[in-house]
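I am attaching a structure below and will ask some questions about it afterwards.
Complex shown without one protein chain; remaining protein chains in place.
Labels A, B and C are assigned to the chains in the order they are written; within every chain, residues are numbered from 1.
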Amino acid sequence: MKKIPAEKTAIVLIEPQNDFLSPGGTMYQYIKEQLAERNVIANLQYLLDNARGKAKIFYVPFYAFKPGFPELKPGGPAYDGLRGIEIDMVADWGKGAWLRGTPGPEIIKELTPHEGDIVVEGKMTLDAFHSTALDYLLRANEIECVAVVGFHTDWCVESTARSAYDKGYRVIVIGDCTATDTQEDQDFCEKWIFPKIGTVTTAKEFLEALV
Amino acid sequence: MKKIPAEKTAIVLIEPQNDFLSPGGTMYQYIKEQLAERNVIANLQYLLDNARGKAKIFYVPFYAFKPGFPELKPGGPAYDGLRGIEIDMVADWGKGAWLRGTPGPEIIKELTPHEGDIVVEGKMTLDAFHSTALDYLLRANEIECVAVVGFHTDWCVESTARSAYDKGYRVIVIGDCTATDTQEDQDFCEKWIFPKIGTVTTAKEFLEALV
Amino acid sequence: MKKIPAEKTAIVLIEPQNDFLSPGGTMYQYIKEQLAERNVIANLQYLLDNARGKAKIFYVPFYAFKPGFPELKPGGPAYDGLRGIEIDMVADWGKGAWLRGTPGPEIIKELTPHEGDIVVEGKMTLDAFHSTALDYLLRANEIECVAVVGFHTDWCVESTARSAYDKGYRVIVIGDCTATDTQEDQDFCEKWIFPKIGTVTTAKEFLEALV
Partner (left out) sequence: MKKIPAEKTAIVLIEPQNDFLSPGGTMYQYIKEQLAERNVIANLQYLLDNARGKAKIFYVPFYAFKPGFPELKPGGPAYDGLRGIEIDMVADWGKGAWLRGTPGPEIIKELTPHEGDIVVEGKMTLDAFHSTALDYLLRANEIECVAVVGFHTDWCVESTARSAYDKGYRVIVIGDCTATDTQEDQDFCEKWIFPKIGTVTTAKEFLEALV
């Protein structure tokens, strides 16, 4: 793999939150096997622990909705897709994903942000760029290369990676630091989509290339 | 299917151009079987002929690059993905996709825009919204529902459909008016991706629902 | 003034925070005369108190930077303009505008958001649309008309209003609910800029037109 200039590189970590990653979370049941089989949380810890101080790390958690989801008009266009589906999901701690005041939108303990990491607020869309200051923050930090990791591979990771390519970043997807519900979907993205918008790699290879 | 208000609906036709759809085009060889098996061009003709005068029709062809591709810096970030790959492709009429002055970027005859259709200029990215006035034009026409059709199902159609959902449009993908290189990829999008950002339908069902 | 359909209208309140509006804030000294002379805080209270339950209210406070401003690379492009200037400003509670943990970025008490109001997170740019989910939230709520109020008239209010027009919203600027440092600048915007991207009005007229 070609060398990656650490000073111009960002790791963008998408939605490392309990609703996806912890028992009781609304969507944990669907992804838990892939998380375990592919050792994804440990890979992410390894990646972040070794990249900190070299590449800049941006967390992009999903927005925590207020109880009752007053932010989104019932029956409005957001309800025609994933947002509507997630509002009806059930966690151990109540109904609805990303519910403020519950553990759902909290970042999991294993991946607690460190002092120098940047937490980007307000993500509400599949593409992290569309609903946050991510583009501004990356450019304000003179980032040229974006390494996308997190959840889910074929949803917010993919939307964000596609958009990063469209915005003229050099895109890396660190495959073993992403997960989705099935191996089939993971493979589809890694083999068919990501190689045509950038480079697919592993945490180990990425860290070796980071200089 | 629920009724679709024609006055607030746009058909967004992505890249109906020779490089994809005509013998000799750079990427025709990969998609030609799907086009034939699934009768996609005829489906598009049927869709457009029957929707005109009801829904508004927006063509979004890909930009025609100048010879030598001076618009994109060699080795720059665009080269790390599809744009770089396409520059090296070979058509019957020369090297490079979307080459100005060749038949490659011309809209195919069967789908020639009619008088009242709008042709959106300048698309250079996967997501049609990112590099054109598409969002402005849709909003200027008070469009709320976007029916995406064209090529390729898993690339520009999907990036545009994902983005449309993120931008708060109601999204429809008319499956039999889209195509990509393999049936497997087509199925993946129609079964796994599109139903979670909107509605997947057929030209016939769409036209019946359009009021 | 033409009637304004309340169900499709949003009031977008830009940066009603201590750094601008309260004694001790970094930029209070420059705006305080205009605030007093034109009675702006009281006008905003009157507007919000009477619009609530009719139009939807979106607060867009500026992001609270962490101590030391680690989010922005020193010497990077953000420093070449207002962000750089504000980092060097001094408040009664310390150096730097929008400093997390100080009163600077807190919303002033007189304008505390109510239960049903939506607080949009993460604004870092002049144009509220560029760094937040504002566009997504407005569209998810089927908003077509955006009434912009807040601070400063010629900076974030104007950038947001210009962008709203470009995005195909119908734009209203409620002049007596905006302020900037001088009457000359206020007049320039109200007379020269806003009438060409929408309608300039007052709180009283706006409320009378809202149906």
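What we mean here is this: contacts are C-beta pairs under 8 Å (C-beta built on N, C-alpha and C of every residue); 3 or more make two chains touch, one makes a residue touch a chain.
Everything numeric here is computed off the predicted structure, so don't read it as measured data.
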Hidden partner chain, touching residue among C:55, C:78 or C:157: C:78
Sole residue of B:6, B:35 or B:118 that reaches the chain not shown, by the stated touch rule: B:118
For chain A, residues in touch with the removed chain: 135-136, 138-140, 142, 144, 166-169
Missing-partner contacts on chain C, residue numbers: 76-78, 80-82, 85, 125-127, 130-131, 144, 154-155, 159, 162-163, 165-171, 185, 188, 192-193, 196-199
Contact set of chain B toward the excluded chain (per top definition): 63, 70-73, 76-78, 83, 116, 118, 120-125, 130-133, 135-137, 139-142
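Keep this in mind: only the chains that are shown with their structure count from here on.
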Equivalent interface positions on chain A and chain C, same or different at half: same
Where chain A and chain B are represented by their mean Cα positions, the distance between them in whole Å: 28
Separation of mean Cα positions, chain C and chain B [Å, integer]: 38
For chain B, residues contacting two or more additional chains: 144, 166-169
